[in-house]
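As you look at this complex, bear in mind that one protein chain is not there, while each of the others sits in place.
Just so it is clear, A and B label the chains in written order, and each chain counts residues from 1 on its own.
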Amino acid sequence: MALLAENNSRARALAGGTDLVVDLKHAPGDVDLLVDISQLPEFSGIEETEEGLRIGSMVTFSELMASPIVNQMTPEIVAASHTVGAVQTRNLGTIGGNLVTCVPSADSAPSLLALDAIATIAGSDGKRSVPLEEFFVGPRKTILEPHELLAEILIPKKNLGKPSHFIKFGLRKGQALALVNVAAALYLNDDGKVAEPRIALGAVAPTPMFARKAEASLDGKRPNEESLLEAARVAVSEIKPIDDFRASANYRRHLVQTLTYRTLKRSAEIASEQ
Amino acid sequence: MIVKLKVNGETRSADVPPETTLLKLLREHLNLTGAKLGCDVGDCGTCTVIVDGESVNSCLMLAGRASGREVTTIEGLASSEQLHPLQEKFEELGALQCGFCGPGMIISAKALLDKNPEPTVFEVKDALSGNLCRCTGYTKIIEAILDAGRIMSTAEAKS
Partner (left out) sequence: MATKTKEVLESKVKDSEIEDLTAPDSLKVPAKPALKPVVVPVDKPVVYPLDLPESEIRLRTPAVGQRASRPDGRLHGLGQTQYIDDMTFPHMIFAKILRSEHAHAKILSIDTSEAEAMPGVLATLTGSEIPVNSFGPTLQDQPVLANEIVRHAGDGVAAVAALTEQQASDALTKIKVKYKPLPTVFDPLEAIKDDAPKVHAPRSNIYASKIIKKGDVEKALKESDQVFHKQFKTQMVEHVPLEPHSSVAMWDANGRVTIYSSLGRITLGRDDLARTLGKPMNKIRLVGTIVGGNFGGKNEITTEPILAMLSKKTGRPVKGTFTRGDEFISSTTRHPFVMDYTTGVKKDGQILGRKIRLVLDGGSYCSWTSTTLGKGGILAAGPYNIANLLVEAHAVYTNKTTTGAMRGFGAPQVCFAYESHMDDMAHALGIDPLEMRLRNAFTEGSVSPTGQLLQSVAIKESLQQAAERFGWKESAK
């Protein structure tokens, strides 16, 4: 971290390299120092602690998919990891790298947000933790200062096993950028009503975001066609999608409506099966 | 910087500029031209090699990162008397046309079959989603991989 701090804009932290190395090949800019952080023991490993599930930022997507704990406790993170790139990408790419590159369509973000993940940041002056939502500031911009690195992600203990579903919609099944990605999570009370609903959306705003109004519209209601469709409609009103060569803003609105409905419905099904 | 690593069972080393990718190290310094440069940004998969048992895009891995590790390239699959089952089946079924995707495709297939010798068609397609082919339409490639897998699990059962 000292190296990164003193060299500031001329240095970059290297994790998996699946984004950084590509960037450097095309637009090296003034970068003349790469600090390889991928093997740092403090940033690796997956374990259950008193606080919840801790995932080191340098854990690769392949490691996430193969981890028995993750499969058991937060299976939608495995599903989301599977949608990233291809096998080769997942063997090198890290969850930390994905979050720090911070594109609006980051595939690891929605399902982590839906479980109220907390990001722990390590700096030369100590550690600090923020809700993941606050970690993202804008496209390719996080709250990391030049002397800071993302150390780990924590899924709070109370959300381990929370019913959740993630859908990514891309133009291909593999090696595709998400046109829209959505993760929902919710509990069902004993009386069958929704508690603690979460709807996290990607690629429809400058950063991954929550659809808070949509969540509020569903909170305390029974998850039936009417309430789910209503939540989906409200979610569409909260997004700021763009037109680009992959999709029109209108199509993205349509996707958000459909995928919000589907992820909520599936989460509710999982909840009632429990 | 000096990079020392094991390639196809042999210890090799080279002195390369730090920005050198593993792909360039293999092709230009070790004369192992099986891995190809198709896009240089990790999209086409022609540069795929196996590092410590995992398939990776060697165009995205800096050579220094491969230091001290074990790399398997297409050149490490056959012996002087025997082709790897994948190479046998790719030849027999005519799975390749221009051949450029071949080394990357076979290496990805090997990485899959070494872990799962009896994959379903979907699992093969999923494992190969990082390897593009512009000539064939993939059908015979998938057939060859499934056939090779059968040979390998039979060999495993016998051993």
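As a working rule, a residue touches a chain if its C-beta (ideal position, glycine included) is under 8 Å from a C-beta of that chain, and two chains touch if they have at least 3 such contacts.
Fair warning: this is a prediction, and the values are worked out from it, not measured in the lab.
*Asks:* Which of these, A:Gly17, A:Pro110, A:Gly170 or A:Pro241, touches the one chain of the complex that we don't see?
*Replies:* A:Gly170
*Asks:* Against the chain that's been left off, what residues of subunit B make contact? List them.
*Replies:* 9-10, 17, 19, 27, 33-41, 44, 46, 53, 73-88, 90-103, 106, 113-117, 120-123, 126, 132-135, 139-140, 142-143, 146-147, 152-153, 155-156, 159
Methods note: only the chains that are shown with their structure count from here on.
*Asks:* Distance from the CA centroid of subunit A to that of subunit B, rounded to the nearest Å?
*Replies:* 31
*Asks:* Name, in rising order, each residue of subunit A that touches subunit B in their complex.
*Replies:* 14, 16-18, 21-22, 24-26, 34, 36, 38, 62, 85-89, 91-92, 173-175
*Asks:* Which residues of subunit B touch subunit A in their complex?
*Replies:* My answer: residues 18-19, 21, 40-43, 45, 48, 54-57, 59-62, 64-65, 108, 111-112, 126-127, 129-131.
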